[in-house]
Each structure stands twice: as structure tokens, then as C-alpha cells.
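Below is one structure. I have some questions about it.
For this depiction, one protein chain was excluded, whereas all remaining protein chains were kept in their positions.
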Amino acid sequence: MKRLIGLTLALFLAPASVLCGGNAVAQGYPSKAIRFVVPYPPGGSVDIAARAVAQKLTEAWGQPVVVDNRAGAGGNIGADLVAKSPADGYTLLMGAVATHAINPTLYAKIPYDPVKDFTPVALVVQVPNILVVNPAIPAKSVKELIELARSNPGTLNFGSGSTGSTGHLAGELFNTMAGVKMVHIPYKGAAPAMADLLSGQVQLMFDNLANALPNVRAGRLRALAVTTLARSPAVPELPTIAESGLPGFDLTTWFGIMVPAGTPPGIVAGLNAEIVRALDTKDMRERLEKMGAVPPANNTPERFAAFIRVEAAKYAKVVKESGAKVE
Amino acid sequence: MHIRNGRDFWAGLMFIGFGLGFMLVAQNYPMGSAVRMGPAYFPTVLGGLLAILGAVIVFRSFVSKLDNPFKVFTFRLPLLIGALVVGGATYFSDSLLKGAPLAEFALAGLALALFIGAFGPRAMFLILLAVVIFGYALKPLGLVLSTVLLIVSSALAGHDFRNKEIVILTVVLVLFGVLVFVKGLGLPFNLWPGE
Partner (left out) sequence: MGDLIHNLSIGFGVALSLQNLMYCFIGVLLGTLIGVLPGIGPLATIAMLLPVTFSLSPISALIMLAGIYYGAQYGGSTTSILVNLPGEASSVITCIDGYQMARQGRAGPALAIAALGSFFAGSVATVFIALFAPPLAEVALKFGPAEYFSLMILGLVGATVLAHGSLIKAIAMTLLGLLLGLIGTDVNSGVARFSFGLPELSDGIGFVIVAMGVFGFAEIITNLEQGESREVFVNKITGLMPSWKDLKSSSSAILRGTAIGSMLGILPGGGALLSSFAAYTLEKKIGDPSNFGKGEIRGVAAPESANNAGAQTSFIPLLTLGIPSNPVMALMIGAMMIQGIAPGPQVMTERPEMFWGMIASMWIGNLMLVILNLPLIGMWVKLLTVPYRLLYPSILLFICVGVYSLSNQPFDVMLAALFGLLGYVFVKLECEPAPLILGFILGPLMEENLRRAMLLSRGDATVFFTKPISGVLLGVAIALLLITLAPAVRNTREVAFQE
């Protein structure tokens, strides 16, 4: 069935892509299906973004870009798989802040080198996390929350989608910078964490903006601030944690496409060009905006690589200060 | 002392083995306390319970009112020992074999084959081996050849196979596989070697 629909789509769009001038830089690249490894389970925001991009690339090139979910070990399994794949441009990775900035410090040992084993291609999504509390908590701002935590030490719980996620680290950083002791409650995925936040089992969460916004708008949660340095255009009325009493607080969840190190620069450039074009289309921009994602400007492989280096250094510090560790 | 219920005896031993095994491996992880349970807590408790239950079952097998044969299924001890030896060698000489993945693979395969062969009817050995080979052959040999291997081997494990039937069955199943799995569902299998 899928083949039928895919075939129809391809037949319909092939002439369109020729008109658009599909960007096959290297000789006849791509000439077969491309494997797009997503190191997270299907259905999460990473996966959705990846599938949207994959769809666009498929349309542009006429070759299927197939998403392969390889979840596990905080994303390490999928990342390792791509690190060890041939550098011919036919295996892509949706790398994340977790796999390339957090895990190298958080995990005692990881099977790949985040810098040496990969060539970054393009940043796809940058999403802030948002500090949300259950309405039963009498805190209407970050300041009040810190007050509450200080006067009742050890009573507040914050949930996160997994140990080592930005949601987890945001909480630990908050603890360190504000000098409070909120207890981390890990969950298997953001959804069960959200469920317990709604029912009041945990009091607050530093969740992905896209996930949390619907419940905030419905009044089931109260949003206090965003975790990025700058305010988010999706929720401009929300202050940042940095401007609410913890200057310098900066955490973003990001994902970007990478290939194994050693992939020919021509292919990398071609990939980058096509991905940037895909991200620039009207419907992609709309989707990403709805997710609260900031479209990256001047999206080149070099800038992405530099960005990753900065992020890795930043999170190394955050992880060390928080004391979080995974064996 | 006469073991009256052979089935229960071996079942109990199996449970003891599993229980103790899990407990042993769990020692590698931090235990934590009852308040903040570490990763080893739950498995240790459960493993212990399982081992105790296993012991009870073994005990009962001596005093059971039933009478079951001691020998429940074919068991070839030499093969099991061989499997453990080869398997252990592979595991512990991991560093030696790092440079020769093919050798490591072959040794692991041998250990696996010996292990499967240690139990049960020959038919099981044939079938399970065919299944494992299918899994590893699917990419290098392609769907068509792997299917042929699987069907032929598993048919041989049966009783009254007639050559003509096997050929027809193989052809039918290969066609089915190609049409339904690859063309119909779009599963990413290559049909022939080296695609």
C-alpha cells in the first residue's frame, strides 16, 4: 500500500523535481535509497521533524529517504550505528544535543567520538524548553518558585523524559544556580512525565515547548519561563529564566543532520543545500513554528560544527556541576 | 532417594539456575537502599525468590505422588560442555579476536550451534539452525536464496518429505515472499546477493 502511494507521489513529483533542479552535486548522487537514522522512538518531536525533512528530500531527489528508528541509551545506539557506517552519503543521522553535547560527559563511556566520527551537515530544529508547573503550586513566577523551593526544601519534584535529557539537566542546573534541592523523577518518555505533571504527582517540568504548549493554553498547566537566553517568538510573553533571577541560564534542545566523518565535501554541500531548501518551504516553516522551533539562520556545515563545539563545552560544564552521571 | 517427578525436578533446577544467574549478574550494579532502589535491587530480590521457588519445586519432585520419567527430553551433555567451552573461549579472548571479526563470528556461531544441539530432537536443531542462518544470510545472500535455504532445511527436519513437494513449496513461498514482503509491504530486503 505504502509502495503504491509512494509510487504515485514519486510519479507525480518527479517532473516537478526536475523543474526545481534537484541538487545532485556528486556524480548521480543520490542513486539509491538513503537511510536516515533517528536515535529516538517513533512519534516524538525529533522523529516527526525527521520524517518531515525526509519527505521533502524524497520529493526533491526522487530517491526514498527512509527513516530508521534506533532508540536506546539516550540516543547513543543510533549515533554509534551511523558513526560506523560507510561515509558515502547514504546514511544520515538526526543527531541531537543529547548525543553530541550531553552524553559525552554524562555517560562514563560512549562507543563513538562525537567530533571525530561525524561531519555535521545542517541544523534542523532549535526548540526551547519551557518551565511549566501544575496550577496547584502557588508560584506564578520563577522568583516565587525559587522562594517556594527554598522555604520547603526537598518537597518539590520535577519530571523529565529521560535521564540525561535537556529536561533533566535543566532541572539540575536550576538546582545548582538557584541553590535549591528539587528532586528529579525520571520517566520513559515525555508523555508519561506530562501525565504525572497534569495529575500533580510531580509539581513541575522543563518540557519541550511543543509538547507543553497545548496544555498551557488549555489552562491545565502554568508556564513560568523559557530556558533559552532569548525569548521565544512562539511565546513572546514568557520571560526567560535568565532574566528572572538566574542570569546566564541557557538550555536549548536542538537536532541536526550529520553524516559519518570522511563523507566527500561535495555530497555534504549538496545535502546541506537541499536540507536548507526543505526547511525554507512554507509548510515546513509553519510546522516548525508551531513546534516553537527557531529556524536556524545561515545554516552551513561549518557553522553547525562550530555550534556543536560550543554546545559540547557548555554542557560538559552543566553536567559536571549537576553531578549527574550514567554508568 | 528416588526422583519421582522428573519434569518438576528439571523445572526446579532450571528456575534455580535462572534465579541465581540473575542475582549473580545483578551484583555488578549498585544496589541502593529500599528507599532509593538501585538497578540491582529488584532483580536481586526477584532472582532470590525464583531460586527459592525452584528449590521448593525440586524438593517436591522427590515426594510427588506422580511418577514421571527422569529423562524428559534428549540431552547431550558433551555438546553442552562443548558449547560452554567454545562460548567461554570466545567471550574471554575478546581482546585477542578483536582484529579478526570473522573468526570471532565463526566461534560464536559454533558455540551457538553446539548449545542448540545439546537439547531435544534433531528436528529442532535443524530448524533453529536454519532460522539463525536465515537471519544472518538475509542481507548477504538476499531474500530468494535465504528463503530457499530456510524452506529446504526445515522441510528436511520433517518426516515424510517428498522432493517434488519441497521444490513446489519453495517456489511458491519465494514468490509469495517477494510479492508480499518486498513489493507489497516495501520491506527493505534485497532479493539477490550484493545489492
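For reference, chains read A and B in written order, and residue numbers begin at 1 within each chain.
Keep in mind that, in the parts below, a residue touches a chain if its C-beta (ideal position, glycine included) is under 8 Å from a C-beta of that chain, and two chains touch if they have at least 3 such contacts.
Keep in mind that what you see is a predicted model, and the values were worked out from it rather than measured.
Enquirer: Determine which one of A:198, A:229, A:261 or A:305 touches the chain that has been left out.
Expert: Spelled out, the listed residue whose C-beta touches the missing chain is A:198.
Enquirer: Which residue from B:50, B:86, B:107 or B:144 sits in contact with the chain not drawn here?
Expert: Checking the options B:50, B:86, B:107 or B:144, the one contacting the hidden chain is B:50.
Enquirer: Suppose we count only contacts with the excluded chain; which residues of chain B make the list?
Expert: Within chain B, the residues that touch the unshown chain are 5, 7-8, 10-11, 14-15, 18-19, 22, 25-26, 29-30, 34-39, 42-43, 46-47, 49-50, 53-54, 56-57, 60, 64-66, 72-73, 112, 116, 119-121, 123-124, 127-128, 130-132, 134-136, 138-139, 147, 150-151, 154-155, 157-161, 165, 169, 173, 177, 181, 185-189.
Enquirer: Considering the whole complex, not just the chains shown, which residues of chain A touch the missing one?
Expert: Counting only chain A, the missing chain is touched by 1-2, 5-6, 9, 41-45, 47-48, 51-52, 54-55, 58, 67-74, 77, 80, 107, 111, 154, 157, 162-164, 183, 185-189, 191-192, 194-196, 198-199, 201-202, 210, 213-215, 217-218, 220, 286-287, 290-291, 326-327.
In the analysis below, only the chains that are shown with their structure count from here on.
Enquirer: Rounded to a whole Å, what is the gap between the Cα centroids of chain A and chain B?
Expert: Centre-to-centre distance between chain A and chain B: 39 Å.
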